[in-house]
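A single protein chain has been omitted from the complex, and every remaining protein chain is retained in its original position.
Per-chain residue numbering starts at 1, and chain names A, B and C are given in the order in which the chains are listed.
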Amino acid sequence: MPPTSNDFNEMLYRRLYLIRLFEETVIENFVKGVFYGTTHTCLGQEANAVGVLTGLAAQDIVFSNHRSHGHFLAYGGDPRSLFAELMGKASGVCGGRGGSQHLHWRNFYSNGVQGGVAPVGTGMALAEKFKNSGAAAVVFLGDGTLGEGVLYETLNMAALWQAPVLYVVENNRIAQTTPVELSLAGSIPARFAAFGIPVGELDTSDVTEILPEAQARLSAARNGEPQALILHTCRFGPHSKGDDTRPTEALAEMRCRRDPVTIQASRLEPSARLKIERETQAVIHAAFQAALEDPFPTDLDLSENLK
Amino acid sequence: MPPTSNDFNEMLYRRLYLIRLFEETVIENFVKGVFYGTTHTCLGQEANAVGVLTGLAAQDIVFSNHRSHGHFLAYGGDPRSLFAELMGKASGVCGGRGGSQHLHWRNFYSNGVQGGVAPVGTGMALAEKFKNSGAAAVVFLGDGTLGEGVLYETLNMAALWQAPVLYVVENNRIAQTTPVELSLAGSIPARFAAFGIPVGELDTSDVTEILPEAQARLSAARNGEPQALILHTCRFGPHSKGDDTRPTEALAEMRCRRDPVTIQASRLEPSARLKIERETQAVIHAAFQAALEDPFPTDLDLSENLK
Amino acid sequence: MTTVLESLNSGLQRAFSTDARVLLLGEDVLDPYGGAFKVTRGLSTAYPGRVIATPISEAGIVGLAAGIALRGLRPVVEIMFGDFLTLAADQLINHAAKFRWMYNDQARVPLVVRTPMGGRRGYGPTHSQTLEKHFLGTPGLEILAPCAVGDPGKLLSEAILTGEDPVLFIENKLSYLQSIHEPQSDTEFEITQIEAAQPAQGVPGARPTPVYLLRVHGAPPPVITLTCYGYMVDLARQAAQRLAFEQEVFVEIVAPTRLAPIETGAILTSARQTGRLIALEEGGVSFGWGAEVIARAAQALGPRLLAAERLGALDLPIPSSGPLEAQVLPDVERIMRISQKIV
Partner (left out) sequence: MTTVLESLNSGLQRAFSTDARVLLLGEDVLDPYGGAFKVTRGLSTAYPGRVIATPISEAGIVGLAAGIALRGLRPVVEIMFGDFLTLAADQLINHAAKFRWMYNDQARVPLVVRTPMGGRRGYGPTHSQTLEKHFLGTPGLEILAPCAVGDPGKLLSEAILTGEDPVLFIENKLSYLQSIHEPQSDTEFEITQIEAAQPAQGVPGARPTPVYLLRVHGAPPPVITLTCYGYMVDLARQAAQRLAFEQEVFVEIVAPTRLAPIETGAILTSARQTGRLIALEEGGVSFGWGAEVIARAAQALGPRLLAAERLGALDLPIPSSGPLEAQVLPDVERIMRISQKIV
């Protein structure tokens, strides 16, 4: 598909819209008690997931973090199995064991401990390099996660050993409730550059801008030059559920200016757009209902010496 | 003392020579079995200790690492109590409990776990700031220690909260046996600058060059702007004892070109120099002998519930 | 009725108002959010400049606070989830806890690190653990754990105000919302409060810490000693009541608030009488607190220990899915079953 064709734009919109609807369904239904634990939706940040992961090769690896639904869906994950995982069902991505923050399917992984995913994802990239598989790894990080020291240990080794890895920082300028100004000294790009890692930076919610930049960096990474891509972005929703301390005007302004779904929608014929939305609504509705009806895991198969 | 006077130069020489003799005595006597454990001498790096710590105010804090003898002596520590500590004697800096890598006397501290001293020393600096005491802290790090992630967590917080702290990196281009090229990607100054910490850099073994630079940075730090100073330096001796894998020619060349003791000696009248050396030899000899004769710690006073 | 959360919050308030050297560092601790579990709520408003929102740097924060403590202030660190204590393990074990002794008692580290542990909220494998077992037995580190009996806030404020050695203060997420049972006025249990023996000089924990003894009001002498801490005290209470009323099995609950250095005086006194000892904990059962308790009892009582049991979580990660999580964590039913098994 040529990157400017209608089909291409529609494909991107379909992915963005799927994530948007998934996340809205999660937020909407959380209060009803159908999900376990907590969750972190990526409302407003959908273009990062789609922009970065649309260009992925089949053998490539993704290591995501606590805010992983968009990444999972953009990777190609099944909405039903993700709903089911959040509901603690046997049909969930990890049979209900992991929940929202602990996913693994094909070459997609996530973990809920900030920063710790960086060395693991980088190790995977190094393994693929050792195996000559041609695969690269994408590791997603938040701005707040730049506080974790193990990240810098990792950047150093990634650069020393030329790991085929792309670090994507989704800088939504907030970590839970802490604004980036309170948690981050110096400069984000400089933190990667200091370890000899080339950095790109985009301040956009337009998936069509993110996609080529991510593509280019991913192929540079694949050639053994680890890369970083800083995506300045906007978190529309609460950190998890109802824990947003930001002023509502600022949020409204953000939604109006920086909505990746709206931006991409403007590129579509209204009828094409409507069709995609209707189809996606059906997909999400069916996925949610199916997950709801899926059974819970059966009893753990436990041996005596575990009891 | 004006910084160019003879007295001043002699004072500096006395300190350098004291450290040199101390370290040589340690290496010489280790094989005789008078010391416990292991040790890391700073042969060749004496000018860093003297250059940085001569300008310290009484209330200032030093947090040193495994290679701490020079720092301790330049801080004003007693050679006898340091010998005694290495010998495991009751009169040792820490009564024999700590040994070479774990010292504390007045505002001097050291610990043998790489990198971990950075947050602790920085916390001390912040405490002094909170108390408005006007004290600053100096934290010593090696090039290899730049591998530890907690250092970067610390730099971020030091910059955010304007800790009165000076980080001194003694870059001897080797960590145990690992050359800096194998352990360090990117650039050392950039690693500090990335967190908004101003960095100075010197490639010298001349104590009179280090001293004013360190002074200037320490006063900037004291004013609430954390600073870094990279001192490119030469380790003449083995990492600990007899574990040097570097070619002897390279070492010889280093000793010839970059000996801080020789460099400073050239500024002294031969007679003044001789006098200082004789006096210092006597000091070190007496300290060593006294420590040798000091008693071992008596039995631990242990309560029943520890037994 | 005061909840554990309110009590801890007022303990912090008290510490801040009593001593200007008290500071608090943690992630997202500022108002209006007031911390992920709201334990610090109101503090940053009342004491601006003394409550510091930190980057996400658990090791760095604990190290920084250890340095702050070494210089005579009294820092408190909040680790948002106890699961992340692993990131601060080196700073706790090889730095904060060691300084005093390795510096020949020439330095002290009055540092309190507080953190919530525990599951039953579906948070999944990295946000539901009970990990204090990995820190028990660290020389120089005192570990405290309040329960919904007595005065959790006082336990905390005294650790902050009068401690001179590092304290790891283990809270529990489910405990937060429990109402506190007052020893004098508990309607279900007769509660006796005694003080744990203080460890030897030179060992941390040299402050009075309460141990609570609970028996169902008016019950005959107990035949089993149930020892536990934190949220498990609540499950033990429920089990004890049901055992008494449904099975006529009478137990004594012994609930210490200091886990380490361990002091088993009250546990052994009770076990000497009952001859039957069960140690309960929410953490994985192997190599946990209960192992030390049972080992000490076996050593002290020899064959007078007729029966010993432990109950904890299965040795598995904590799953997110509710039905699975319920299978992994210890519950009232299992406490009852194990109790019935040994009478």
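By our rule, a contact is a pair of C-beta atoms (placed from the backbone, for glycine too) under 8 Å apart; a residue touches a chain by one contact, two chains touch by 3 or more.
Model, not experiment: these values are computed from the prediction.
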item: Which displayed chains the unshown chain touches; value: A, B, C
item: Among B:67, B:80, B:97 or B:191, residue touching the chain not depicted; value: B:97
item: Touching residue (missing chain; options C:10, C:126 or C:209); value: C:126
item: Residue of C:42, C:137 or C:183 touching the missing chain in the full complex; value: C:137
item: Residue numbers in chain B that touch the chain omitted from display; value: 35-38, 85, 87-89, 92, 95-102, 111-115, 144-149, 175-178, 182-184, 243, 245, 296-297, 299-300, 302, 306-307
item: Hidden partner interface residues of chain A, rising order; value: 61, 93-95, 97-98, 102, 104-105, 109, 111, 113, 116, 118-128, 130-131, 149-150, 153-154, 156-157, 160-161, 301-306
item: Chain C, residues in touch with the chain not shown (by the definition above); value: 83-84, 86-87, 89-90, 92-94, 98, 101-102, 124-126, 131, 133-140, 203, 260-262, 283-284, 286-295, 297-299, 302-310, 315-317, 319
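Here is the rule we use: only the chains that are shown with their structure count from here on.
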item: Between chain C and chain B, distance of the C-alpha-averaged centres to the nearest whole Å; value: 41
item: Cα-centroid distance, chain A relative to chain B, in whole angstrom; value: 46
item: Cα-centroid distance, chain A relative to chain C, in whole angstrom; value: 36
item: Sequence positions of chain C contacting 2 or more other chains; value: 54-55, 57, 59-60
item: Interface hub residues of chain A, defined as touching at least two other chains; value: 146-149, 182-184
